[in-house]
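Heads up, one of the protein chains got dropped from this complex, but the rest are sitting where they should.
Presenting subunit A:
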Amino acid sequence: MFGPFRLTNPLSGGLLWKVPWRLSRHQKYRQRERLRRVDSVIDTLDSALAKQGQTMKKVVRWKLEMPREEEMLPKDKYTVFDRKVKRYRKGIHKVPKWTRVSQRLNPPGF
């Protein structure tokens, strides 16, 4: 029943990969931390450039358009739009390289 050779579905039946359809609460926690980390990088860039009396279009646009972690809905933090999925949402962990890309906005109307 226990140990390395226990009977589980992947061991007894060949190919079976299961990706859960939603994130665990620990994955969600780490996702929030990553969002906050990006926010802090943006803040650092903005304040450092402002001290020099300079601005940068990319930083300004990001601050205008992108919601911060605390402003985002849980729906947007943990799921993304996908036109092929029923009801148009899928878990963000299905996105390739999802821990290293920023995906915060939805297409208009969704």
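As a working rule, a contact is a pair of C-beta atoms (placed from the backbone, for glycine too) under 8 Å apart; a residue touches a chain by one contact, two chains touch by 3 or more; residues count from 1.
Heads up, the rule we're going with is that contacts and distances are computed from a predicted model.
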| field | Chain not present in the shown complex, as UniProt names it (candidates "Translation factor GUF1 homolog, mitochondrial", "Large ribosomal subunit protein uL30m", "[histone H4]-lysine(20) N-methyltransferase" or "Dolichol-phosphate mannosyltransferase subunit 1") | value | "Large ribosomal subunit protein uL30m"
| field | Of A:Val59, A:Met72 or A:Leu105, the one touching the omitted chain in the full complex | value | A:Val59
| Among A:Leu49, A:Met72 or A:Val95, which residue is in contact with the omitted chain in the full complex? | A:Leu49
| request: List the residues of subunit A that touch the chain left out of this view. | output: 34, 37-38, 41-42, 44-45, 47-49, 51-52, 54-56, 58-59, 62, 97, 99-102
